[in-house]
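Complex shown without one protein chain; remaining protein chains in place.
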Amino acid sequence: MAHQILSGLPQLLRGLGVSLEIAGIVLALASAGGFLVGIVLQYGGILLRVAARVYVDTIRGIPVLVLIFVVYFGLPAVGLRLSAFQAGIAALSIFASAHIAEIVRGGIDSIPHAQTDAAKAVGLTFWQRLRLVVLPQAVRRMLPPWVNTAVEIVKGSALLSLLGIVDLLLAMQNVVGYTFIVLPFYALAAFLYFAVNFTISRVAGVLERRFAYLKY
Amino acid sequence: MAADPVLRIMNLHKRYGALEVLRGVSLDVHRGQVVALIGSSGSGKTTLLRCVNALEDYQQGQIYLEDERIGYHEANGRLVRLSESRLARQRSEFGMVFQSYNLFPHMTVLDNVALGLMHVQRKPRRDSERIALSWLERVGLADKIKAYPFQLSGGQQQRVAIARAVATQPKVMLFDEVTSALDPELIGEVLTVMQDLARSGQTMLVVSHEMIFVRDVAHRVVFMDGGVIAAQGPPDQILLHPETERLRAFLGRFHGVLGHG
Partner (left out) sequence: MREYHFNWFLAWQSFPRFYWGLALGLELAALALLAGSVIGIAAAFGRAFGPLWLRAAVTSYVEFIRNIPLLLLVYFAFYGLPKAGITVFDNVWSFIIALSAYSGAYLTEVFRAGVGSVPVGYTEAGKAVGLTPWQRLRLVTLPVTFRIILPSLSNTFISLFKDTSLASALAVPELTYAAEWLNVNTFRTIEAWTFATAMYLFAGYGIALILRRFERRYAVIR
């Protein structure tokens, strides 16, 4: 049996690679998009803010799986042909961007108003205030929940197995399917997920401590 | 000081909802003058200060810095707020020091002071740092340039805040109760810096409770009460020979300090 487990390992690792690739792309896209939406939520005109709020609340109000299916099945119906991989990444990115938007808005909102006053008094323009005073401080506050979102994204990538994408979860199911060895591979897959997410959280903890000199 | 005033405030009215905070305040400040604003909390003195550099808005009135109208322009008889970028440029002509210092915690002391020089006046980094360093020497903190605000005492932070405000050579400096949040033993070092600035000819508008400082340094004292200027004049006249009941009552709190009452 040990021999069979070993032979299944490369497939699992390939699946892990796919999962990580998906998570990386989604995190990048969602961070960029979420950042923009977050800025709009905090600083936009009334119309933009309402639109952004509706977007964020709708996306967060439905299960991520439903969003994945909506994108995967719904887009072809309106004429857009995406591969499963692209659809999955699009759906996960949309989902995560809504969460990140809230994180960004909350982070910026938590900067004391007095800091903006002081920045105004020095004569900085809106974009200068954002770039030099608000965001450097806000980003440090956004780090923990953002890392949480990264972990959620890695876990969410497992749902793309339902679209037939051979990530770690589907690779595990395939290997179980042809070797008929169940528990060891489940344990292995669980361990790999755990290792990745645990590492992400720990690294973030280290980063947080490096910036802890920002006492308020 | 026969020249035109550097700062003219004319008939300022401001409301917070139903509450009238400023009811027709007019004030002139000439170059090199130190004008002190005194009064109880709620009298409108801090609000007035914040209106000057457009941190607050107002419904009626005009503020002029030399020839330029601050904060608003007139369109069809209504006040229209200027664009953010114009406001930013106007604000850079003022230097403001806050009660709670408001240093930027993520920057070193040197970077705090150099910020306005680099990004508002667009001076190169080397020049900005040199100028910032000279001001930090002037306020006695040259040895702290690489420190972060949280490593400094309240008095030290406030002196950095003064350096930050004055580094860009503003036409008028605004001080908003800058010693009220300090422990008593730290107040002196800050007042010394302010006195030094006053002596070198800086135009200053100071909201303060420090009556000794006001008596010794201010050229003119303005007593605000209920959103209007109730009395103004030289320190000796206002502080030592108050003419109205309200002013006497207000100053009664400080009688030990001022040596009368």
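Going in written order, the chains are labelled A and B, and every chain counts its residues from 1.
Everything below uses one rule, namely that contacts are C-beta pairs under 8 Å (C-beta built on N, C-alpha and C of every residue); 3 or more make two chains touch, one makes a residue touch a chain.
Just so it is clear, the model here is predicted, and its values are computed rather than measured.
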Shown chains in contact with the undisplayed one are A
Cross-chain touch to the chain not pictured, restricted to A:6, A:47 or A:78, is A:78
Among A:20, A:36, A:111 or A:162, single out the residue that touches the unshown chain.
A:162
On chain A, what residues meet the omitted chain?
58, 61-66, 69-70, 73-74, 76-79, 151, 155-159, 161-162, 169, 173, 176, 182-183, 186, 189-190, 193-194, 197-198, 201
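In this section, only the chains that are shown with their structure count from here on.
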Report the inter-chain centroid distance for chain A and chain B in whole angstrom, where each centroid is the mean of the CA atoms.
46
Counting only contacts in the complex, chain B reaches chain A at residues 53-55, 84-85, 87-96, 98, 100, 102-106, 115-116, 119-120, 148, 150, 164-165, 168, 174
Within the complex, which stretch of chain A touches chain B?
114-115, 117-126, 128, 132-133, 136-137, 140, 213-216
